[in-house]
Each structure stands twice: as C-alpha cells, then as structure tokens.
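Left out: one protein chain. Kept in place: all the others.
Lettered A and B in written order, each chain numbered from 1.
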Amino acid sequence: MKHFTSVHDVSDIKALVKQALEYKADPYKDQRLGSRKRIGMLFLNPSMRTRLSTQVAAQQLGMDAVVFNVGSEGWSLEFEEGAIMNGTTVEHVKDAAPIMGKYFDILCIRTFPSLKDRDADYSEFYINQFIKYAGIPIVSLESATLHPLQSLTDIVTITEAISGPGFQPKTVNRKPKVVLTWAPHVKPLPQCVANSFAQWVNTWGEAEFVITHPAGYELDEQFTKGATIMHDQNAALKDADFVYVKNWSEFRDYGMISCTDTSWMLTNEKLALTNQAKVMHCLPVRRNVELSDEVLDGPNSLVTTQAGNRVWAAQAVLAELVR
Amino acid sequence: MKHFTSVHDVSDIKALVKQALEYKADPYKDQRLGSRKRIGMLFLNPSMRTRLSTQVAAQQLGMDAVVFNVGSEGWSLEFEEGAIMNGTTVEHVKDAAPIMGKYFDILCIRTFPSLKDRDADYSEFYINQFIKYAGIPIVSLESATLHPLQSLTDIVTITEAISGPGFQPKTVNRKPKVVLTWAPHVKPLPQCVANSFAQWVNTWGEAEFVITHPAGYELDEQFTKGATIMHDQNAALKDADFVYVKNWSEFRDYGMISCTDTSWMLTNEKLALTNQAKVMHCLPVRRNVELSDEVLDGPNSLVTTQAGNRVWAAQAVLAELVR
Partner (left out) sequence: MKHFTSVHDVSDIKALVKQALEYKADPYKDQRLGSRKRIGMLFLNPSMRTRLSTQVAAQQLGMDAVVFNVGSEGWSLEFEEGAIMNGTTVEHVKDAAPIMGKYFDILCIRTFPSLKDRDADYSEFYINQFIKYAGIPIVSLESATLHPLQSLTDIVTITEAISGPGFQPKTVNRKPKVVLTWAPHVKPLPQCVANSFAQWVNTWGEAEFVITHPAGYELDEQFTKGATIMHDQNAALKDADFVYVKNWSEFRDYGMISCTDTSWMLTNEKLALTNQAKVMHCLPVRRNVELSDEVLDGPNSLVTTQAGNRVWAAQAVLAELVR
C-alpha cells in the first residue's frame, strides 16, 4: 500500500479487516513496529473520532503523532498551480507538502469539499496535490468525496457482527443484506461517507447491497455501480441485516437539499421491517432528525462499537504503510 | 476512587496529599504505573495551569495524554436528553462520551458554568452526563461549580507550608487559621474555586476556617457549612496564617456583581493584620485589582509554589485512578 485515500489503494480488503480485528484482540502486539516513525496529522477541517482514533492507533504502534490545525495554528494554503499569491492564501501546497515529507514518515490529511464546485471537489484536488508533492504516504482522514478510514471501519464492524453468535441470516448461506439509507438533516453535508461506503461494500463483494434515497439524491455512479438503488425506503429495508443511516446533499444539483421529508428518519417502526437489522452511523448524528433516540439507544445500535472500531482500522492502515 | 469530581470522591484526603508530596520529592517514582494507559483531556473552555500540569503529571506516570479542544477542533455538543437536534449542536454527549470511553482509560473534562441558569449549573449537568455515559473514570478539570484539582493542590500547599520550618502558629498546637477572602474583579466569575476550597477545607478539618465577603456574596451552604462567615474583612484577617484571595460572582442573585468596592483588594496594609499570613490565589489573577503587586511580588506570596503544586496533585489523582 503506497497511500490510503480510497479502496483502490487496498490490494486485499479481507486481509486488512483481519489485521484490524487482530489489533482489537491485542492492541499492543506491534508496539515496536512504529518505533522512530512519525505521522503528521493535518486538519483543514474539524474532526473528533478520526483525530482521536488515529492518535490512539499511532501510539499503540509506538509511533509519534504530531497534530497540526492548519488554519488556526498555521497559514491558509494555496492549491492552484501557477497562482500569483497576492491574496489571502499565505503558503502554497507545493512548498508545504515536501517539507511535511521531510518531517514525517506518513502524512494524514483532513479536508472537506466546498459543496459549491463539483468538478473541483470530485477531482480530489487538495489531497492529490499533497500526494503529488509530499513524497511520502498520504492517508485520507476524510477528503472531498471519500472517507476510507470510516469505510474500512464499517467493513470491520459488519465482519465482526456476522462472525458473532448473535447473527441470524434470513436464509442459510445468504450474504447479509446491507442497506444504506439517506436520512434527513438540517444542513447540506458532503457525499463522502455514502460514496465511500458504497465503494467499499461493492469492492468487498460480501453483501447484498441496497441504497435507498429520495429521487434526486443519486450518488456518483462510479461509487454505487453494483448496488440496487431504490426510492421506496420501506421496500428497501425489508429483511435487511444491516442498516447504515446517513445524510448527504445532492450530487446532481450539487450541494443542494431538495428533500426535507422527516419520514425518512429511521425509527423502531421502520426497523421492524428488517431482519432485526443492526444499525450503523458514522457519527456525529443529529438525534431525532436522522435517527430516533429509541433506535440509537436500543439493542440494535452498533454506533458505539463502530466508532470504537475506528482505532483498529487506523492501526491496520498505519501498520501496513510502515511495515 | 471511581471518579474525581469533588471531595466526595476521596476516601482519605491526607493520604492523597501525602502521595502528592511524595511525587514532588520524586516525580518519576511511578514512571511505569501508567504504561499503556491513556487519558483524554476535553476542553470545552480555556485552561492553562490545569491543561499543562495534567499533561506533565500524566507523562511522569508514563501515560499518554491526548488533548482535544472540543469547540475549535471538533463539534459543539448537545447535553439535553431527548433533544431534537435540528439546531446548532452537532453531537450528543450520549454518543460522544461512550466513544471517549473506548479510546481512553481516564477522561478529563473542563467545562464552565453559564452563570445564567443556576439550577442547571448547580446540577453539574455537563460533567454528570459524561459520568453517566462514558463508562470510565471522569476527572474534573474544573466544572460548573467545583475545581477539585485546584482544591487538592491548595491543601497540599497548606500542608507543605505548615510542615516547613518557617511556620510560626500564633499559639502552640493551634490549628492554622485559613481565611478565604472575596476580592474585586472586572467581570462575573464562577463560584467554583471558592465553593471547592470551602468544601475541601471543611472536609479536611485541620484548619480554623473563616470566609469573608461583602453582604450578598454568600456561597452555597452545602459547601461552606462549618466555616465562620464574616462581612468585615479586617476582622476576618486578624491573626490569619493563610489568606486565600479569590473573586466570585453572586450565588443568590446568580452571576451578578453588586460590589465593586476596591478596598476589598488585598494589600500589604491588610496583610499587616494577619499572623504574617501566606497568600494564596489559584491564578490567573488580576494584578492591582484582586491583589496588589506588592503582595504578589512579596515574601508572603505562595502563588507560584501553589501553581507548581498543581502537577503533584494531578499526578496523585491519576495514579490513584489507574492503580
């Protein structure tokens, strides 16, 4: 693995998932692997789980993690080639990235989309500029269109759940049915988590995969191809083993919100349509907007386990990059 | 000790003070105690001494400390049960706290009062929600009504001073006279440090304890009961061995300032009324408003020693929680 910015960087998903679960069983088994290695963590945007779990993962590998909040602690960056920098940006990524490449062994970057300019966002311009100029492995801590550490965690969490004693598939030998459902929200969110989950589940190939959302919320087909798309949420939820709840803003009418129908919120009533599905969400979640309290606080919720698993996914990725 | 949020969490104050002073004598004596342990430090409000001294304490125990500035680096938190989260808060403590519980062994939290809603502040709603949901030991880095790491430090500092050769009590075998005096300030401050100091000194039981403040500045009796309350500062200061200077806003007329009388500032003239009292303040201090330069820079000031002792108090608490 040279970088970790999408599922395409991973040669063997199942081996990476297995590695993550081995770290969960024995967090310090590779505590010297990262000795004298250092990761830089650059935040162009806020982060809680990703920030903390990656620091924990690094520490358990014996690596030093240095956190840098680019905007508040340093300078605003310029990304355009050939820019005449007489405006508000103070430093070009062409200058900053190679220096990071000298200070660190791995560079982790968090950068959100504009939700204004789809072409720019979907070119993954920012993170690609870091790849181009840093000269060291780049790890996405969520980029404009993808969130691969989250998606690896999601596959880890599903794998763990279906291996456990409590999992009862509807039919023996049937692949688990995984439903990604859109949920309401109060403001326009990136498509990252949904895109990335779709990309990973499709590549993993071990699920019957359905995506449900209101008309108009179609995601980019490069990520969803292979999944069944349905606009009827109730029909989609039928017999689901896992329901992944997530809001995203529109991809076609980019960054817009055309649906505010609160009936898309996942409730116990909807959950009754499923095969006692486990409920997932990447967090942070707007309670009683995306998901009802009763579901989040009920026995079917995997969200805390899932967030906890962020550590093991990050640890597997960092280990692979320095091994 | 399960948590550390008030004196009620401590079974033996004197043993904890002794432990702190042993760390002062030998900072690294337990340098492997915290191996593979990790504390999370969540700041919902600014902090200097508490932030730095707790990091130092953790490091001296071989623990990893991860700092997280909740508002600027992450998301604003919701604390209300059942909230429909369609406003500005992005993540519920019910979701955030259990995840912290998975990432860390101890969770340390700094959260100030609103000074608007007394009932909410005095219910210690925020820190109690973390206790309810995190599932790991919670350490207060100052909460809405209390500041126990400061108060433990204060008892450590007094204990150290009266054990030293320079201490001359007025009468042999007399308990030291400790006076907590209100001081002027330019803006409304929490009652935390004063509440907490009163609670600890009363529970400790090794001082003749007097609190003096202008009429109207009475603190909550749950903390002060057992102390002598006086409105005449000069009378209160008579023969004092320790004077603890601190401003607080009103508890009754909650968060208000009714007294701006600058004569409450502690000066050398006032100090002359005491038994050459040592002067304490938790810092930060408004010089020449709360305390005069001459006192702070004079031989009776303990404030730097006291702030330095923050490390040993924090170290004793963290050690007790992981032992």
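For this structure, a couple of remarks:
The rule we apply is simple: a residue touches a chain if its C-beta (ideal position, glycine included) is under 8 Å from a C-beta of that chain, and two chains touch if they have at least 3 such contacts.
The shown structure was predicted, so the numbers you read here are calculated from the model rather than taken from an experiment.
Per the touch definition above, the residue from B:C108, B:V279 or B:V303 contacting the chain not shown is B:V303. Within the complete assembly, B:R286 is the residue of B:R36, B:K175 or B:R286 that touches the hidden chain. Of the candidate positions B:M1, B:L21, B:V56 or B:A83, contact with the unshown chain belongs to B:V56.
Where chain B meets the chain that is not shown, the touching residues are 28, 43, 46-49, 51-53, 55-56, 59, 69, 72, 186, 283-289, 293, 296-297, 303-304, 307-308, 311.
Even with one chain removed from view, chain A keeps its contact list with that chain: residues 36, 38, 40, 64, 66, 68, 72-75, 78, 82-87, 90-92, 94-96, 98-100, 102-103.
Please note the rule applied: only the chains that are shown with their structure count from here on.
Per-chain Cα centroids separate chain A from chain B by 40 Å.
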